[in-house]
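Of the protein chains in this complex, one is absent; all others appear in place.
Up next is chain A:
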Amino acid sequence: MAHSLDPQGAAVTASEIAPEGPLRTADGQPLARALARSQARARRQAFLLVLPLLLFVLITFVVPIGQMLQRSVKNDGFSANMPQISAWFAENPPGTEPDAAAWQALALDLQAAAEARSIGVVGTRINYDMPGTRSLFTSAGRQVRRGIEPPYREKLLEMDEDWADPQLWSVMRQASTPYTANFYLAAMDMTRDEAGNIVRVEEQQRVYLMLFMRTLWLSLLITFTTFVLGFPVAHLLATLPMRKSNLLMILVLLPFWTSLLVRTTAWMVLLQQQGVINDVFVWLGIINDSQRLQMIYNQTGTIIAMTHILLPFMILPLYSVMRTINPSYVRAARSLGATSWTAFRRIYFPQTLPGLGAGALLVFILAVGYYITPALVGGSSGQLISNLIAMHMTRTLNWSMAAALAAMLLGGVLILYWLYDRLVGIDNLKLG
């Protein structure tokens, strides 16, 4: 998939330009040097040509994505705003009971954070790892803003005895360094107990792994349905006479040119309980009015709408490969004694594999990260992991969590891509 718009592709071009040393230091013949110089110039020109794109990609893609991914392991909401208690955690090994110095550091940090109005950020950071603790910090902040006197421990416990909770201290210790793997743990439905051991979260809180599995499963299913539906269409496109196939091609591409939102809402009109398809079924007497099918706002809706939307991505690579397959191969197979099914299975189908691989990879990768369609027609059972990422970005504002989920999604896709390369070979890919 290394086409020219690919950031990796651009990076490769850039790195190829650097090693021109050996050419210049050849045996010193003027011809060789002149050759090297002229090539260097051509390379410089090529580099200058790709430079705008390279910069564009760097500024608008690599840097923001990099920063976003960094958030998945770095959150200094606590460590930056609570320096004294963070320093105490650094000096004392895990398991140390909080002593007077610790309580003093905590109280003074709380006061400073309250005065700097950053106590909310601190509370939010702790709240990620220990839900329900944000108010502990904000209310304490309100009370200590005007000053706090020793004995600090008693004063804080007077405000709320949760301050003595060992788990709270354990969480604060983890948050005292800006870098943490906790978001990745949470993305895998894991957490740390008081002693810092990694354990699974309670059963009713496990959501991410299930969503990852659902995303994987639905993407595979959608890839398969686009293959089943797209293969005959692509074959027809490739074998029909030019005029008819052009018309059919327009029919394939027309939805492609229509806004995604329009297509998705069209499916809503068709599939909803008072929609066209249910009306037709009731009218035909297949179901009666009280049994209208629930075909949207659930997984069925997501599968139907996404299959339709991603279908061209399967058809087009298949078509471009099928068009190059000479019909005489199948004829030859038939004349050699193969039935039409054998000729298809052993001669035609293997030759479409490069297109099928490209189409399947395209559809799968697009489906894994799909957001709008599941958000609109997926209901609750048709939501994918991207919808959860969006939720963390826009509603809970837990960007670190969103980044961790996105990084895992990216990692998963890369692993599948690698597997695909090992099993099928990327060289066998034909995108058009």
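Remarks
Here, a residue touches a chain if its C-beta (ideal position, glycine included) is under 8 Å from a C-beta of that chain, and two chains touch if they have at least 3 such contacts; residues count from 1.
By definition in this document, contacts and distances are computed from a predicted model.
Hidden from the displayed complex is a chain whose UniProt protein name, among "Vitamin K-dependent gamma-carboxylase", "Glycolate oxidase", "NADH-quinone oxidoreductase subunit F" or "Spermidine/putrescine import ATP-binding protein PotA", is "Spermidine/putrescine import ATP-binding protein PotA".
Checked against the full complex, the one of A:Gln45, A:Gln204 or A:Ser328 touching the unshown chain is A:Ser328. Contact with the undisplayed chain is limited, among A:Val228, A:Leu336 or A:Leu414, to A:Leu336. Annotation: of A:Pro350, A:Gly411 or A:Gly425, A:Pro350 touches the absent chain (contact as defined above).
Touch with the hidden chain on the side of chain A covers residues 326, 328-329, 331-340, 342-343, 346-347, 350-351.
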